[in-house]
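Excluded from the complex is one protein chain; the other protein chains are retained at their positions.
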Amino acid sequence: MTRMTGSLARFVLWRLAGTIPLLLVISFLVFVLVQLAPGDAASALTGGRPTSTEALEALRAKYNLNEPLPVQYGLWLWDALHLDFGTSIQTRQPVVQAIAARLGLSLWLTAYATAIVLAFGIPLGIAAALNRGGRFDRTIVTLSVLGVSTPAFVSGLFLLYYLGFVLGWFPVFGAGRGALDRAWHLTLPAIALALTVMAIVVKITRAAVLEELERDYIGFARARGVSSRRIVLHYLLRNALVPVVTAASVILVAIMAGSIYVETTFALPGLGSLLVDAVRQRDIPLIQGATLAFSVFVVAVNLATDLIYALIDPRIRFAGAAR
Amino acid sequence: MSGLLSVAGLTVHTDAGRTIVRGLDLTLGHGETIGIVGESGSGKSLSMRALAGLLPSGLVAGGTVAIDGKDRTPGQRRALLGDRITMMFQDPFTMLNPLMRVGAQVAEGLATPSRSAVAERLAEVGIPDAAVARRYPFELSGGLRQRVGLAAALAGDPDILIADEPSTALDVTTQAEILTLLRRAGADRGMGLILITHDLRLAFSICDRVLVLYAGGLVEVAPTSALRARPRHPYTQGLLLSEPPIDRRLSHLHTIPGGVPEPDDVAGRCSFADRCDWAADACRAAEPPLVMAAPGHGSACIRQNEIAKDMATRRDAHSAADIAGEADAPSADVLVRIEGLAKSFGATRVLVDIDLDVPRGTCVGLVGESGSGKTTLARCLVGLETADAGAIEIDGVPAPDPARASGADIAAFRRNVQFVFQDPYATLNPRHTIRRCLTEILRANAVPKPHVDRMHALMDQVGLPVTYLDRRPSQLSGGERQRVAIARALALSPRVLICDEPVSALDVSVQAQILNLLTRLVREDGLSCLFVTHDLSVVRQIADHICVLQEGRIVEAGPTERVMRDPQHDYTRSLLASVPGAVV
Partner (left out) sequence: MRRMSPLLWIAALCVAIILICAAFGETVAPQSPDTQRLLVGDTRPSAEFLAGTDNLGRDVLSRTIVGARTAILGPTVIALGAFAIATLLGLVAGYFGGRIDGAIMRTVDVILALPGPLIAIVVVGVTGGGYWTAVGVLTLLFVAPDTRIVRSAVLAQRSQPYIEACRIQNIPRHRILFVHILPNVLPLILSYVVLDFAFALVNLAGLSFLGLGVEPGTADWGRMLFENRQILFTNPASVLLPAATIVVTAGAINMLGDHFRERTAP
């Protein structure tokens, strides 16, 4: 067993080491975004308000705008590592504070939606594959195509209108107070978010299971009289989940992007709506902070899925460690 | 007749109604081993799957199957899987669950799974080391995986074991071991063993009785000795005679012209009539029934009694067939000279200090098992791989260094040496007609126009009709595609042709056609050839000289006759001993 954990540890370290250059590149791109804004960076930072020349100079000094670009980046990165992203132009609040206040809600929403996606998407995909060609399967396939074509903002609007307004089962905006009230408020957004992604998961799972069913080792297990239940649980599931885990990063990016739309639709004070507001108002420091937060999250999820992948499939561990 | 297993009129159809198997009868007793032999398209694999109730979706089985005297429906047969009847598949690399330890997989069939029970089962198949149980399949070699598969299949102590080509994916030495294991397992346990194979000699080596299938139907069934000595169906005889013998070299291999038809295309008449030397009008009038000529010996040929004598004459003539004269003393004129060749892939040394000569106008056979480096050596010769060290010289011209030589030099060198690949189904561009394929090459090498004459000449040289020029690969059979591949290789009039297992993927009767073609090219057109293969019988028929490769080193080299009759190296001896039915 020590052989396993040894190679696993090496694999983890290897992957962690690989993430750092990626994070650096991402941070640089985020930093460079400020250059894209039309006009002078300093006037962008004032939010277009009329300012005296001294105030502009002070602003330039504060944000190091007179330094060459690499130095600006270095200084910004240094601050970022200390979790200092400057202050929001609109609210005058430290960016980190603004993000922290909204982070919780977004994580709640994402977790809720992910739970729905996995709890329904994977079983439906498996069931459809096992029923291949049957009525259930064909219905699921058609529904999943529709699901993939229904972006989160569309499903959000439909749910908002019919379940929120017409039937009044759920509140139509806001985040609620207290755990249970919050869960009730977040249900419609979470479902809206989950629908598209669930359709993707159903598709991937179904395709993965169908492919595994063709394989020789399944046939051989049947030929030896291994029970169907055991085949599904111990043969099919583990092997078919590999493509699903590989797609986990796609899934999470989709949920994240969707959350931006859904928070806007349901007026939820989360990180997504924060970002949209910041973009509309060209609040550079806030945009930088929020974008970096999102990106770090995606990278962390990718790393986690790679690790899960290595746990499920021993071949990866050995290949990675042998390098 | 009610032994362990009794099958009557087994059929397999697709949902759409296409016939795959047309009515198969067989019986199996306890402790008996029978062989189901057929080429591709014979239905041997699917018929046995139907028997076990394991047909893939889209296929339907018919007929009656009785186990222990009681009729069983497909559903009932499936319920008996693991317990009474089990099937083992061809490819050891995909047969086991990749994510489960092998011990756990063996334990699945055991009534009382325990570590010691698993160890016992592994020992039974020749794996004494109990630690293997903790391994994952990818950590084991093909041979070990096949043994584990066998242990897993036997775990439920079935009465009937169906083994589908259990050794095709393995080396010849491992193959022999697995077959012995199977045979012993059957005998020790009183288990009925059904062996599916395309190799008649393999079937002869361990089976008590053999059934020969052709185009979905049973054409002959007989005890092994009877079938071998006195086949009563022209197809069986054709198959027997097409097998390249290991003990001598024939100047010309027996072939069966044409290819295997679809069962539906030959319904209502003898399926073999179109290719049969003794076909008469009566053969095409109705489907011939299986007639027992002697106890246990049946043949589906209505003319079997009439032609028996003629067939015997043919057989005798074949045994006495002119043996190809000993190759002339190796000419000092060496066309291809390889010295000190070495190649490594990462940390693995694939080729170590190879010295090899190919004399002009001869065929040199390069023999080795998988991992011996034979394919790498072949690829180095044509520039698909670059050796780490050593020199290659063709017709006095040293091979150009890809890093330094000019494009023109490399191109010129390549024209002298061409390659034939193993897989006929991937060797041609699926979207180009044959004409387009050849034109492309002629144009790229500035061969002066008109090209038409050259293309016609090439097609003649490989024995294909000129009309094939406008066909696409999908319209050609495997053997035909390989001929096109040879024609393509000859397009630039190379001095030497490198063939990498060119017949391994072909049926025996087609194999013989290609071997005859290559022999003719060497003998009559003066082509030199390096023929890479793992099959000793094949190399016997085609090579004037042999080199035996083991783990990247040449362990023995010399004239074919001498090496085959009087091998000096232990490895060569073990290779020869592993050939099914070999006389050493």
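Here the chain labels run A and B in written order, and each chain numbers its own residues starting at 1.
As a working rule, a contact is a pair of C-beta atoms (placed from the backbone, for glycine too) under 8 Å apart; a residue touches a chain by one contact, two chains touch by 3 or more.
On a predicted model such as this, the values are computed, not experimentally measured, just so you know.
**Q** From the touch rule at the top of the page, work out which displayed chains the omitted chain touches.
**A** A, B
**Q** Check each of A:Leu56, A:Leu77 or A:Ala257 against the chain that is not shown and name the one that touches it.
**A** A:Ala257
**Q** Which candidate, A:Val12, A:Leu107, A:Leu163 or A:Val279, sits in contact with the chain we can't see?
**A** Answer from the full complex: A:Val279 touches the omitted chain.
**Q** So that we can see where the missing chain sits, which residues of subunit B does it touch?
**A** Against the missing chain, subunit B presents residues 382-384, 411, 414-415, 418-419, 421-423, 426-431, 440-441, 444-445, 485, 488, 491-492.
**Q** When the complex is taken as a whole, what residues of subunit A touch the one chain not shown?
**A** 22, 25-26, 29, 33, 36-38, 142, 145-146, 148-151, 153-154, 157-158, 160-161, 165, 253, 256-257, 260-261, 264-265, 275-276, 279-280, 282, 284, 287, 291, 294-295, 298-299, 302
The rule we apply is simple: only the chains that are shown with their structure count from here on.
**Q** Provide the C-alpha centroid distance between subunit A and subunit B, rounded to the nearest whole angstrom.
**A** So the centre of subunit A lies 52 Å away from the centre of subunit B.
**Q** What does subunit A use to touch subunit B in their complex?
**A** These residues of subunit A touch subunit B: 132-133, 215-217, 219-226, 230, 234-235, 238-239, 312-315, 318.
**Q** Touching subunit A in the complex: which residues of subunit B?
**A** Residues in contact with subunit A: 52, 54, 57, 78, 80-83, 86-89, 91, 94-100, 108-109, 136, 138, 149, 152-153, 155-156.
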